[in-house]
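One chain of protein is taken out of this complex; the other chains stay put.
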Amino acid sequence: MNISKVLNENVEAIKDILKGCDDVVYRSIEVGHDKKTQVAIIFVDGLTDKMVISEYIIESLLDAGNFEGISIGSVKSDASEKASSEFIAVDDVKKEEDLNKVIDAILVGETALFIDGSDKALILSTRGWPKRGIQEPQTETVVKGPRDGFTETLRFNTALVRRRIRDPKLKVKAMKVGRRSKTDVAVMYIEDIANDEIVKEVINRIERIDIDAIGETAFLEFLIEDNYLSPFPQIESTERPDAVAAAILEGRIAILVDNTPFGLMIPATIGTFFQSSEDYYTRWPMASVFRFIRIIAGLLTLLSPAMYIAITSFHPGLIPSVLTFYVAASRINVPFPAVIEAFLMELTIELLRESGTRIAGPIGSTIGIVGGIIIGQAAVEAGIVSPLKIIITAVTTISFFAIANYEWATSLRILRFVFMIMAALFGLYGIMLGIVLLMVHLAKLESFGIPFASPLSGLGLKEGDLKDTIVKVPVQKLEFRPKFTFPKDKIRLKKR
Amino acid sequence: MRRLFCIMFIFLLFLTTGCWDKEEIEQRLFVTEIGIDVYQNEGENNTDRLTVTYQYPNINAIGKNAGSGPSNFLLTANSSSVFQTGRHFMSKVAFPFHFKHLKVIILGRDFLREDELMRSVLDELNRDTKINKRVRILASDRKAVEILEASHTMEQRIEGTIYSTVRDNRHTSSFTVKALTDLITDFDIAGVTIVPRVTLDENNKFMVSGGCILKDYRFLDWVNAEENKIINLINGDVALETIDVEYNGNIISYAITSSSTKRNVDVGDKITANINIEVEGYLQGYILNNKKNVEDVKTVLEMEKSIEDEMNKMINQTVSHIKEIKADLIGIGEHLSKFHPKVWEKIRDNWDDIFSDIEFNINVDAKIRRIGLTK
Partner (left out) sequence: MQRKNVISNNQLKNLLVTTVVGVGILSLPSSTAVVMDNDGWIAIIVSGILFIPFILMIDKLFKMYPNKTIFEIGKEVLGKVIFTIFLIIGQIYSIIIIAYAIRVFGEVIKGYLLEITPIEVIIITMLLAASYAARAEIEVLGRIATMVYPILLGLIIFLVLINMPEADYTNILPVFNTDFTKITRGIMVSIFSYAGYEIILFAYPSSEDKKSALKYVLRGMFIVIGIYVITFLTTLSQLGIDQLKRAIWPTISVANEVDLPGYFLENLDGIVIALWVMVVYVTIGPLLYIGGRVMENIFEAKSHDIFILPLIPIIYTVSLIPDNIISVYVNMGNILSYIAVVAIMILPTLVFLVAVIKKRRKKT
């Protein structure tokens, strides 16, 4: 809908569309040395930076002594042009002819300036809203490394990434997703590294989304990933800008979404899920050991209760004799069979964890202590659960927290129950069937056409992708970018 | 999607029928030692021919909250085969038996003389999928059940004191540790094997010393600890044994730390076996006499000579003995089968007689490497 040259018509039209939105402010000013020209600014209270509006817009308009407006009928130079180039002291000014777009801009936090007699409105950048300062990311902390995390403002987040890659080839493609939410989405990649086909595919999939609102990157993730039925995430998400920057430098593509501090990185493989930022800031032998420990932690959190069930109920012959007798001795007079015991303890731990997450602060940590010490200890004292099972549950839970990526760890945690059922039915055979089915599923999974199980399953083995997955080799050896992103520029580090 | 549900449905069917092999660990009885005796069957239809004794640990007596009670229980019954006995006990005990942790099998004196029984019991043990084939076999000079009765309450270790004693030859060579597979392999190749002898001493405690020679699946002879040491020495299985010999009017103590044997058989018209044994050790004890210090290499060499002479004597004695009883315990037959297979094929059926006629050249080379802290 076009803007008319009559100021009142425009203002009335907007008032009509935004009826009931009492947080929209309409301010009329008379400007010009003869105070003849009418000007109206419209903005949303709360989304805008009041200081910019008062000091830079209104004040400069009021001071605009030489402003010769145009009375209806006169065809001199376009007033909005003049106003924008000579009078408005705001950093970013855009011209707009479509009333709907003007409304969109107002709702984002910009201020619309209408001049009587001009059919173009000025959109002044005045965005400012209550926001969180830069904090250390809650879910991924490192001991040594940067402590800034993303916030809910998209522009800050892209800035945090830009600070780390000052390359003109770092592209930020802005998109809007969501019919009603019109959320800003930024797709970032380095043009001469990232593979063109993948970039095109990512943008394609985002454009194809037709949904009311995008609340978080999670929505985006679930709508564009290859297999939404799988329990495993096929896109990696992170709160850390240094992780995003590193990913972009590997040839991956990052997606940042307004209103959430989590960014996405595409494509993702098993290898990437076991990497943590800290690996790159620590010396390589230690980093390799930690990687290894993470893998073991993953296996432990997945399989320990299931192995406990398999060994105590089905195959006590599989452990050395001394251990067998100790285990048997610790289980005397426990009323539950091992399967029930295992399920009970695991469910209890899940309950504790859930309640601990819901309640933050001191109460939350108290629950941890209450749960761990009192329930666990009391259960053993009462003879309901064997002490060995408590240890296994504790090991499982601690391993869960040792895994680098939260989503991945959560998937493993849930699969743990599936494995327990398999073990309860068929013992060790059931566990092995479960492992093998899991492997097949991971082999089938693809992330934007890249096999998910790389580099373990073949893609990139020759190129040495393994050098950065299971172990971490010294930086000097990581000459090439990983193959799974199919980068255009392969060389990272030139050997001297 | 529909297929997913189909598959899941089939899978869920299994949940309804139950888990077949599930049995809690504390509801199993793990037999750790078995004793086998002969049962003189007077009944007409009874196929029982063995008296079998199971020993299994008392779970209540293990661990932090150990209660009182004997550390092991014993159960004895007559039956036709070793594993069958477990079924006889089912009316007396609450839980089924499992043999995965069987460690020791004791063969009673009378059982050793029945080769048919031995063959069938060995086959039963060999065929079983569960038991660890490194079960240690012991021979007893009395009934097996007596040994078990005397020892079962005294076992301090979870895995059994008898087992810990016969686990390996690392600390003593007065007997030769024999596992089930080695036993069977010995019978296959040479027809003869040696098994540790377990007996009761004056205080009714069990004692493992010396060995029992089995030939063609039945008892042949006992050997005492000394002779057993020599046999082990010839086979190169000695560690930390001490030999006392006379030298220069005193007894010197020589401790062996390692030994190795090289066998060499000349096959011509007559078969000659050359056995070269190299022994290394240190001087454990001499005499505290300032005139008799070990000052020069000559003394050491002389001491070595005395040791070698004594060892030669002992070895020749033992070899004559085993030649007499026609028991190839020193691996000559095995050597021939591997290194001179054509000759072995010709003579293996007559091996007993041929073995008695073999000429042996024993050569011992003893070295005293260290003499302790003083001269």
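Going by the order they are written in, the chains are A and B; count residues from 1 in each one.
Going forward, a contact is a pair of C-beta atoms (placed from the backbone, for glycine too) under 8 Å apart; a residue touches a chain by one contact, two chains touch by 3 or more.
For clarity, every value in this text was computed on a predicted model and none was experimentally measured.
Undergrad: Any idea which chains on screen the missing one touches?
TA: Contacts of the unshown chain, counting the full complex: A, B.
Undergrad: Based on the whole complex, identify which of B:N126, B:N264 or B:N361 touches the chain you can't see.
TA: Missing-chain contact among the listed residues: B:N126.
Undergrad: For the chain not shown, which residue from A:E201, A:E216 or A:E278 touches it across the whole complex?
TA: Of the candidates A:E201, A:E216 or A:E278, A:E201 is in touch with the missing chain.
Undergrad: Looking at A:A174, A:I211 or A:V436, which residue reaches the missing chain?
TA: Looking across A:A174, A:I211 or A:V436, the contact with the absent chain belongs to A:V436.
Undergrad: Take the complete complex as the reference. Which residues in chain B touch the chain that isn't displayed?
TA: Residues touching the hidden chain, for chain B, are 3, 7, 10-11, 14, 20-21, 100, 126, 129-134, 159, 167, 179, 181, 184-185, 188-189, 337-339, 341-342.
Undergrad: By the contact criterion defined above, which parts of chain A meet the unshown chain? Give residue numbers in ascending order.
TA: 195, 197-198, 201, 314-315, 317-322, 426-429, 431-433, 435-437, 439-444, 448-451, 453, 456-459, 461-462, 486
Here is the rule we go by: only the chains that are shown with their structure count from here on.
Undergrad: Provide the C-alpha centroid distance between chain A and chain B, rounded to the nearest whole angstrom.
TA: Taking the average C-alpha coordinate of chain A and of chain B, the gap between them is 66 Å.
Undergrad: Please output the residues of chain B touching chain A within their complex, sorted ascending.
TA: That would be residues 14-15, 19, 21-26, 28, 30, 32, 57, 59-60, 62-63, 65-66, 98, 100-101, 103, 130, 158-159 of chain B.
Undergrad: So in the complex, which bits of chain A are touching chain B?
TA: 311-314, 316-317, 321-322, 324-332, 334, 337-339, 424-427
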